[in-house]
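Omission of a single protein chain aside, the complex is shown with its protein chains in their original locations.
Our next item is subunit A:
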Amino acid sequence: MFFHIVLERNMQLHPRHFGRDLRDKLVSKLMKDVEGTCSGRHGFIVAITGIENVGKGLIRDGTGFVTFPVKYQCVVFRPFKGEIVEAVVTMVNKMGFFAEAGPVQIFVSNHLIPDDMEFQSGDVPNYTTSDGSVKIQKESEVRLKIIGTRVDATEIFCIGTIKDDFLGVISDPGANP
């Protein structure tokens, strides 16, 4: 799920950047440092939407660096247990498949794939129903439910299921949406 929140960060700036464009340089450094990163608490920081406040800079003892506390608004993405997401399948093997929903990788094990879908190895490994009507392969879009999330230092991992009603393949790869 996406959230629009305010975060705060202490930015260190090298004296060479002091001057007319100090604030711009601060903002661009913030964007470079923070966009695309992940924290356990907030999830993935997708994009910074605005700067709320830049505090007074504090010169650090012993070096010429200055620390500015910056309050900024950003959109974050954080998956929750129980959430339904749509994801794109990236890898299929006999243990299940991996799908990506934005920056999050979700593993759907074969235990949580409907029993009537069997793994077929070959050129394009896939899970298919016995009558061949439904197929999950790389690049398929699936709707899945997240049943567990775990946070590492910089990544979020999820376990998902498609064994419930209204979950499963949304579209085949290459099909028009």
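Simple rule for what comes next: a residue touches a chain if its C-beta (ideal position, glycine included) is under 8 Å from a C-beta of that chain, and two chains touch if they have at least 3 such contacts; residues count from 1.
Rule of thumb we're sticking to: contacts and distances are computed from a predicted model.
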Name of the absent chain as recorded in UniProt (options "Translation initiation factor eIF2B subunit gamma", "Cell cycle control protein", "RNA polymerase II C-terminal domain phosphatase-like" or "Signal recognition particle receptor subunit beta"): "RNA polymerase II C-terminal domain phosphatase-like"
Residue among A:L13, A:M31, A:V134 or A:I147 that touches the chain left out of view: A:I147
Candidate in contact with the missing chain, chosen from A:P69, A:P103, A:P125 or A:P173: A:P125
Contact set of subunit A toward the excluded chain (per top definition): 1-8, 40-42, 49, 52, 73, 80-82, 84, 91, 93-96, 98, 107, 109, 111-112, 121-123, 125, 147-152, 157, 159, 163-166
